[in-house]
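Beneath this line is the structure, given in C-alpha cells, with notes to follow.
Every protein chain except one is present and positioned as in the full complex.
== chain A ==
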Amino acid sequence: MKKRKTFRDILAALLVIFIALQFVRPSIPQQPVTSDIQAPPEVKAILRRACYDCHSNETKLRWFDQISPASWRVAEHIKSGRAVLNFSEWDKIAAPDRAGKLWESVNQAIAGAMPLKDYETIHREAHITEKDLIILKDYLNATVKDHPGDTAKQNAAKQQYQNWIDGKMNSAQLPKTLNGITYMPDYKNWQAISTTDRFDNGTMRVIFGNDIAVKAVHDGKINPWPDGTIFAKVAWDQLENKDGNVTTGAFKQIEYMIKDSRKYADTHGWGFARFKTPQLIPYGKTATFTSECVGCHKPVADRDFVFTSPLKN
C-alpha cells in the first residue's frame, strides 16, 4: 500500500515537472526572409518540404516539436542549421559560393545525411525520395556549362605559370593556418593517389599522398588510415580548348588532411588546412573553420572521412 503511494507521488511530481517545463520553452528567433533562394518551383518545393524547418527563417513547427524537452533539441537544430545554411538569407552567401552550397546540399541529401535522421523519422513528409533526387540532380546538371577558350582564365594561367617558373612564388616564410598547420611545399614530390574532374565548379584536382599514405594503400590498411598519413589536394581552373581538351589553368588552392588520432581527436583524427591562391593565404577566420571541412566530409564517415578511392601505383 505504502509502495503504491510513493509511486503515485513520483508520477505526480514528474507530471508537475513536465508541465512546468512547458513554460520554459526555448525561443526560436523570428527572423525576416531577406532574400529567398531563386530556383525552379519543383526544386524549391523539395527544399521547402525537407529542409526549410532548419535552414530558413520560415520554420513551421508542428505541435509535437513544441513539447519540452524535445523542443530544446529542435531549437538547437534550427539554430545550428540556420548558422551553416540559410535559404532565406541567400544573398548573405558570396555569389560564387552559392552554387557550391547547393551542390553540397544535394550531396548531403544523396548521402542520406540530410534531413537529419531523427527529424526525418518524425517528419515523414521531409523524406527525400528517388524522384526528388532526380529533380535536384537534373537541375544542377543543367547549370553546368563548358566555356571553351575562356581568355580571362587563359591569361590568368599564363601569368601564374610565368611567375612560377621564374621562381617568383617562393615566399621566405611558410604560412600557417589558425589551427597551427604549416604549409608543406614538398607535397609536389609525393605520389598522386587520384585525380578528379570537378565539373560542379569547373576545377580539376590531383590528390597526393605522403609515403605513409602510399604504403597504407599497398598494405590495404586504409580504413582507418594510419597516424602520419597526409593528403594534399591541389585544385586548378579547368582550361578548355575547342576540341574539348582540358588542361590545368590557374592554381586555386591546396588542402591538407593530416592523420593524428590523438592530436586531432576533436575533428575525427584529422587536422584540416587550406591555403588559397599562389599567395597561399591560410583559410579560416577562426580556428573552428574546420567544422566546415568536417561537415562536408561527414557523409564518408564510414571511409574514415576520406572521399578519395586511391589508386595503387
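In this section, a residue touches a chain if its C-beta (ideal position, glycine included) is under 8 Å from a C-beta of that chain, and two chains touch if they have at least 3 such contacts; residues count from 1.
Everything that follows uses one rule, which is that contacts and distances are computed from a predicted model.
Visitor: One chain is missing here; what is its name in UniProt, given the choices "Cytochrome P460 domain-containing protein", "Thiosulfate oxidation carrier complex protein SoxZ", "Amino acid ABC transporter permease" or "FAD-dependent oxidoreductase"?
Guide: For the chain not displayed, UniProt's protein name is "Cytochrome P460 domain-containing protein".
Visitor: Given that one chain is not shown, which residue among A:Gln66, A:Gln154 or A:Gln191 touches it?
Guide: Selected residue, touching the omitted chain: A:Gln191.
Visitor: Considering the complete complex, identify which of A:Thr129, A:Asn223, A:Ser261 or A:Thr288 is in touch with the unshown chain.
Guide: A:Asn223
Visitor: Go through chain A and note every residue touching the omitted chain.
Guide: For chain A, the residues touching the absent chain are 103, 106-107, 110-112, 117-118, 121-122, 137, 140, 146, 157, 160-161, 164-165, 169-170, 185, 187-192, 194-201, 204, 206, 208, 214, 217, 220-224, 234, 236, 238, 240, 243-248, 250-251, 254, 278, 280, 299-304, 307, 309-313.
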